[in-house]
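Excluded from the complex is one protein chain; the other protein chains are retained at their positions.
Then we have chain A:
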Amino acid sequence: MKYTTFNQQSTNPLAEPMFFGNPVNVARYDQQKHPIFEKLIEKQISFFWRPEEVDVSKDRVDFQKLSDPEKHIFISNLKYQTLLDSVQGRSPNIAFLPIVSLPELETWIETWSFFETIHSRSYTHILRNLFADPSEVFEDIVLNEEIKRRASDISRYYDDLIFATQLWQTQGEGVHQVDGQSITINMRELKKKLYLCMNSVNALEAVRFYVSFACTFAFAERELMEGNSKIIRLIARDENLHLSSTQHILNLWAKGKDDPEMAEIAEECREEARDIFLNAVEQEKQWASYLFQHGSMIGLNKDILCQYVEYIANHRMAAIGFDTPYEVKSNPLPWMNNYLNSDNVQVAPQESEISSYLVGQIDSEVSVDDFGDFDL
């Protein structure tokens, strides 16, 4: 079905599935099939921040004091996060917007992806402060084997869905010849690709960031690189919200509260989806080995970091109805919670009380007493 930017047929967005129904026409939010996405948009917008708000100038001095293994840990993590947000800043838009059918979900996807671009810009902000010319760091992202391996796993499911959608929207269902390969396109296959892609995104938001978060906050525990840690705290808060959205989508499907065919697919592809998650966990653990290959840092080593990934993974897997395959029962890095608690995320002093302080900023209540000292 050809994509149209304004579908002129009357549709009932309350009866559409989240994806692969009619293209969205009117961007209206007065009624929602799944109100959660409207609430997530509101919350995300209330979290708005700019990298420039955070003063990272002290980090430059701290960075010079780090040992070489610590510098390797710090810079490698920034590279990995730059990769993740490069993907996330564009892919939800390109993969999901052409097939989305609900206005509130469409806008959530755009809002979500926009915030990932703020994250990307903040890495430039951090690196520009540390190096006169950060080019070498950025250029290594497409050369470094460790990072490239992760990049191909992360982008594979997106690319697969995007390619299949393009074929479907230009050629329709059927068997198509592309570059000497015959490719079968039908709705069931498209939905399967969407399901696997959403699981891969969910795993990305759920565990892929957490090894680098832990390292950043371990530096902050030693009062080092605190500007960077402030930025990462803001990023972690956003990522938690993004994760909540992918968990909602997966659960709405699995519980048959959206497209009934997606419920069947969730059942059918359960093992494959579980493997996507376990794979992401293994890759994070390998990443921990790579980070600590030249030596560890105070307060953190490879083993404890791997345990933390497993601990987080157990919780994240339970949230989408999977078993909890790892042994770890209690949190191996309890201090992480202080950094992930949204009320400890302080940017401006007026935000110290409540993180989403812009909500209700304007008081429209006027009482008679307000005119007490008024003379005409």
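Please note the rule applied: contacts are C-beta pairs under 8 Å (C-beta built on N, C-alpha and C of every residue); 3 or more make two chains touch, one makes a residue touch a chain; residues count from 1.
Note that in this section contacts and distances are computed from a predicted model.
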In UniProt, out of "Ferredoxin", "Putative ABC transport system permease protein", "ABC transporter ATP-binding protein" or "Sulfur carrier protein ThiS", the chain dropped from the view is recorded as "Ferredoxin"
Out of A:N279, A:N301 or A:N337, only one touches the absent chain, namely A:N337
So which bits of chain A touch the chain we can't see?
36, 39-40, 43, 237, 240-241, 243-244, 247-248, 251, 315, 318-319, 330-331, 337, 340-343, 355
